[in-house]
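What follows is a single structure, and I will ask about it in a moment.
Only one protein chain is missing; all other protein chains are in place.
As written, the chains take the letters A and B, and residue 1 is the first residue of each chain.
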Amino acid sequence: MAQYGIFVYQPAPADPMNLPAEYEKALETYPAQVAETGAEPVTGFAFQPSTTATSVRGDEISDGTFHPAKEVLAGFFVIEAPDLDVAVKVAKLNPATRHGGGVEIRPLFTPPEE
Amino acid sequence: MPQYAVLVYQAAPGDPMQISPEYEAALERYPAQVEELGGRGVAGYALQPSTTATSVRGDLVTDGPFIEAKEVVAGFFVIEAPDLDVALKIAKLNPVHLDGGGVEVRPLFTPPAE
C-alpha cells in the first residue's frame, strides 16, 4: 500500500461553516464510499477559511494565502491506497470536484533508508 | 491549544531529493526549535515532487498540480501553538526560506459542538 496526500480545493474563501447543503450531505456519506474503493483514511485536517490565512516569504508577513487564486486549499487528508487508480477514485468521489473546486493527489515522500 | 496547518511552498517541482545541504541540515534542527518557541509538532508530511501530482476537477483528471504556479506545496505539517504570533515565529524559522520558498499558515477548523 502507498500513502497519498489529497489536497481539497474550493472556491475562495472556502468557509467550512458556509458549505452548500448538498456538499455537507455528500461529506457524510464520503467515508463509507472511500472504504468501498479499498482505500483507507489515515488522517485529515480541515482549514478555517482562506481569509484567516497568513503567509511568510523571507521576513515578509502578509495577509492571505501564498498564491492568490480563485480556488484555495480547504483541507488535506492522507489515505492509504494500493495504487494511483484507487486514489483517483477516492479523489473523484470528493464533493469538492462537483462544487466548483477539485482535488490534487500527491504521493507522500518517505526519505530513503540510509 | 489551537492547531495550525503550515503549508510549505518551494519552487516547482519541489523535489525532496533535490533540496540544498543547508536546508537539509536546518531541517534536522527545526523540530527542537519549534518546541523552544512554545509550539508542538502534531503531524508532518513531505510530498513527492509536483511532477507526480494528479488533479481532478469535476470528472476531468489531469497530470500536474491543481493550481499552476512557480511555487508548489512541497510539504505540510500541523502544529499546536498558543496563538498566531507563536505560529508565525515557527513559520518564519522554517528552513524552506533557505531554498527561496515560503509558507502559508492556516488555522485548523474544528466543527463547533452541537
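Going forward, a residue touches a chain if its C-beta (ideal position, glycine included) is under 8 Å from a C-beta of that chain, and two chains touch if they have at least 3 such contacts.
Rule of thumb we're sticking to: contacts and distances are computed from a predicted model.
Missing from the rendering is one chain, named in UniProt as "RNA polymerase sigma-70 factor, ECF subfamily" (options: "Hydrogenase 4 subunit B", "RNA polymerase sigma-70 factor, ECF subfamily", "Cation acetate symporter" or "ABC transporter permease"). The chain we do not see here touches A, B in the full complex. Those residues of chain A that touch the chain absent from the view are 48-49, 51-52, 54, 61-64.
Considering the complete assembly, chain B touches the hidden chain via residues 2, 82-85, 88, 105, 107, 112-113.
As a convention for this text, only the chains that are shown with their structure count from here on.
Chain A and chain B have CA centres that are 14 Å apart. On the chain A side of its complex with chain B, the touching residues are 5, 7, 9, 16-17, 43, 45-48, 50, 52-59, 61, 65-67, 69, 71, 73, 75-76, 78, 84, 87-88, 91-92, 94, 97-98, 101-111.
By the touch criterion given at the top, residues 3, 5, 7, 9, 16, 43, 45-48, 50, 52-59, 61, 65-67, 69, 71, 73, 76, 78, 84, 88, 91-92, 94, 97, 102-109, 111-112 of chain B touch chain A in their complex.
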